[in-house]
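The complex appears here without one of its protein chains, the remainder shown in place.
Per-chain numbering from 1; labels A and B assigned in written order.
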Amino acid sequence: MRYVDEYRDADKARALATEIAALCEPGRQYKFMEVCGGHTHTIYKHGIDDYLPESVQLVHGPGCPVCVIPMGRVDDAIAIAEQSDVIMATFGDMMRVPGGRGSFFDSKAAGADVRMVYSPLDALTLARRNPDKRVVFMAIGFETTAPSTAMTVLRAAADGVDNFSVFCNHVTIIPAIKAILDSPDLRLDGFIGPGHVSTVIGCRPYEFIARHHGKPLVCAGFEPLDVLQSVYMIMRQLADGRAEVENQYARVVPWDGNAKALTAIAEVMELRPYFEWRGLGFISQSALKVRDEYAAFDAERIFDVPGVRVADPKACQCGEVLKGVIKPWECKVFGTACTPETPIGTCMVSSEGACAAYYNFGRFSRAHVHEATKR
Amino acid sequence: MSDATAREQQVLDRIEQARRRPARVTDERITLAHGAGGKATHRLIEAVFLGAFRNPVLEALEDQAVITVGDQRLAFTTDSFVVSPLFFPGGDIGDLAVNGTVNDLAMSGARPLCLSAGFILEEGFPVADLERITASMAAAASNAGVQIVTGDTKVVERGKGDGCYINTAGVGVVERSVDLGAGKAQAGDAVVVSGPIGEHGITVMLARGELEIEADVQSDTAPLHALVDSLLDAAPGVHCLRDATRGGVATVLNEIATASHIAIALEEDRVPVRPAVSGACELLGLDPLYVACEGRFVAVVDGAQADAAVDALRAHPLGESAAVVGRVNADPEGLVLLRTAFGGTRIVDMLVGDPLPRIC
Partner (left out) sequence: MCLAVPTEVVELRVDEPDMAVVEVSGVRRAINIGLLASEGVRPGDWVLVHVGFAMSKIDEAEARATLRLLEELGQAYDDELAALAQPVEDD
């Protein structure tokens, strides 16, 4: 087993598609949110939409960590990167994300030392190799990534690496899902749960979604059959009149998560009272900051960050697009002030965001593309 | 038409208008994206270079110019090499500088004749490294049957160059009566790639050492003119030939789809990719279709000659894994579509900049 190809089998996909179609009630429209940007990527990369009936629609959720970083935080990070003795280390994803005054790519062009890393540990290695520089790791991501940052800080502390710090932008998924669920105009029938976040937090934190909001959530893997099977499991729950948390990704996700990872996060980080999400606005207790005990590794305290808030333009309606309330083209700034080259909201930042995808390819219907690729 | 549909159409029309407006470079400074071969590079070329130098030969935006002198058709091209690191598994900047220019000539059906070599060296660069590079250039030139007949050397201050940059220009002669161009693909043509893709790009990315990943891959750098010769002998109905360098196969196909006003439908499971390349791509979140090759090309061939083309390529050591990977359709114009191995479909767009390792 390689745990990859086995879950990419087109024959099994056809069988699942038939089962899903059979579960559709005539005349009913189904909208499911895949919370995680990784799922959005899988759906797009493998063309999973093609296996779903027209009445089943997947709505891309807020789980793309680079897309939800507000412009002000990007500007702050760039202000740190621009200091002459700083090496800023970041994941490749972050390089192109625009702040109010450009991206890391732009600051690199203007002379800042910005390096791409695969792991926060590589940033720590950079710090060891460059003792005359201050190395700052741009920490982004949900609970999947936060333990890695925490473990790296713990390692830096244990080894006394004093020229390493993190600019902490870790966010937590549950408050974002709550914000979406609390919206009065919500039109979602169920959730495809974020499988990799769940390796850390487990499945229990989602129980309120089923219990209090009556929506099914299926914690899903990231191969295309995982996603299709999760859609099937949600449809099955709806057909049976159930609303439960189920775990499709049991090969990887323990129901109770990873205690060691949660301990590492709790040791190094604590909740911020509130944090701004691009497109969703301020959400209380939705992000992590470095604890006082580890202040020596907190770039926010070491550097004098401007902390200027760059307001999302009022006309940006990412929140409504994310919640499935409006279509991308119904947003007031879509295609005028907000384009893939000059994105305003989160849905335009990532090429897989709902708005960017619609901007590039909205003129081609699914049927059109399907026809053109027939064997 | 309902009210909502009419409004949606208005928005789509507005985007279409914006798309047709002449390219502009909105960035204040050059970024790495402008050199990555994707959308940003295209905008820079159209707005700045084509804007300043416009003429009918340049407007074709081919990898080489074919000019008629007397009754000879000459192919002429130039390319600069700034690879980091300078030495990597399977080659070095010297092989690349020779093979890259030889291949740009070969893609017009030309027989490469001679090359120039210009060196920009950084103060402090070890002479031993330079000799290693020139030795591999000499070997590559001899292997490709060309001579390096003129050159230039400049030295820049320490810190103002990355050790060694090389520019090569090349001249070849087009003896066949072929007329190749990115704008010449027709509905019914087959799309062929000459070998497994993405090996050079992954090799160089890993050789930089930043990602701390080890894999058994090496650069595919090779001169392709002999392979092109066998192809054109077997399949005179080749319409487009491009080596899939920066931006990879996806970028070349987008260029062809745009220039020829046709659609290309690819079959993911027919695209040759070696396991180590697909493994590295899985780990880094990259799509091999966008990763650079230095010894592979894409050919668009009259559909009736597709089998002959692939047979001829496979008979050559550099084309062993050649395969038909898709076909040309009339519609939807300008798009590259992919039928995924999973049985779904997606659009293969041109990248904005370099493919970057992802974590999400």
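Keep this in mind: a residue touches a chain if its C-beta (ideal position, glycine included) is under 8 Å from a C-beta of that chain, and two chains touch if they have at least 3 such contacts.
What you see is a predicted model, and the numbers here were worked out from it, not measured in a lab.
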item	value
Touch criterion as defined above, residue of B:213, B:226, B:308 or B:347 at the omitted chain	B:213
Residue ranges of chain A at the interface with the undisplayed chain	1-4, 6-7, 9, 11-12, 14-16, 18-19, 36-38, 41, 63-65, 91, 118-122, 141-142, 144-145, 147-148, 151, 173, 194, 196-197, 199-200, 222, 225-226, 229, 248, 250-254, 258-261, 264
Where the unshown chain meets chain B, residue by residue	211-216, 275-276, 278-280, 282-283, 285, 358-360
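Rule of thumb we're sticking to: only the chains that are shown with their structure count from here on.
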item	value
Distance from the mean Cα position of chain B to that of chain A, given in whole angstrom	33
Residue ranges of chain A touching chain B (in the complex, touch as defined)	4, 8, 10, 13-14, 37-38, 41, 44-51, 64-66, 91-93, 95-96, 105-106, 108-110, 115-119, 122, 141, 145, 224, 327, 329-330, 334-336, 339-342, 351, 359-364, 368-370, 372-373, 375
Chain A-touching residues of chain B, taken from the complex the two chains share	7-8, 11-12, 14-16, 18, 26-27, 29-33, 210-213, 263, 265, 267, 282, 284, 287, 329, 331-332, 335, 337-347, 349, 352-353, 356-360
